[in-house]
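Once you've had a glance at the structure underneath, I'll fire off some questions.
Of the protein chains in this complex, all but one are displayed in their positions.
Entry: chain A
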């Protein structure tokens, strides 16, 4: 029964390109509790997709499973054709994945500059520090400050900026707009749009589908540890009632 539900959204989309990231039947656990019950979806190169869903649906857990920091996971996660389900997270990152965690993960014992320089390069072609400073001028001004002394918005920029340095081609972004002022949300939206034009592939976890709508190509709806629906961005407005029901807003 679950099979039918879970394969539908992940089925190859019309564009036909081989997926850069393919998640099939992903199950995941936090300690004893079974959180993911067969997540399936595909992301094509250069695409921005969102995982939408209520709190506790398993969106963040899905990102943690993809980057390999979930305690126990089963199923299949292929990146660029390579199976990563059994790999250590440091080796998954080296394939070209960058992770921006929900809590942003800025280190308080490191300066802004040290935070920016911390993640090692995983692939050639990452941005230079100057390019990142052009993208986020605030970071340059405050490069000597303690990382956690930045405002929430600046910390989010730092968390994104440091991943852009590494050459990662797939970016996992967990609720980048959470708790931020509208003007900052707009800036992050513009940044994501720009990254998309530069060919980055992005998996975005969002509660705010109005924001998601401005940047994404497709939306996967996650509920109780499964992907239950896929809505192309163009059809989002037509499906707004359905989405309200899914998200309970």
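The criterion applied here is as follows: a residue touches a chain if its C-beta (ideal position, glycine included) is under 8 Å from a C-beta of that chain, and two chains touch if they have at least 3 such contacts; residues count from 1.
Definition applied: contacts and distances are computed from a predicted model.
Q: Which listed name, "Lactate utilization protein", "HEAT repeat protein", "Response regulator" or "Branched-chain amino acid ABC transporter permease", is the one UniProt assigns to the chain that has been left out?
A: "Branched-chain amino acid ABC transporter permease"
Q: Who touches the missing chain here, A:74, A:90, A:149 or A:210?
A: For the chain that is not drawn, the touching residue is A:90.
Q: Which of these, A:68, A:126, A:161 or A:176, touches the one chain of the complex that we don't see?
A: Checking each option in A:68, A:126, A:161 or A:176, the one touching the absent chain turns out to be A:68.
Q: With respect to the chain omitted from the figure, which of A:21, A:122 or A:215 is a touching residue?
A: Only one listed residue reaches the unshown chain, and that is A:122.
Q: Given that one chain is not shown, which residue among A:99, A:136, A:211 or A:246 touches it?
A: Residue touching the absent chain, from the options given: A:99.
Q: Which residue numbers on chain A touch the omitted chain?
A: On the side of chain A, residues 67-69, 88-94, 99, 101, 105, 107-110, 114, 117-120, 122, 166 touch the unshown chain.
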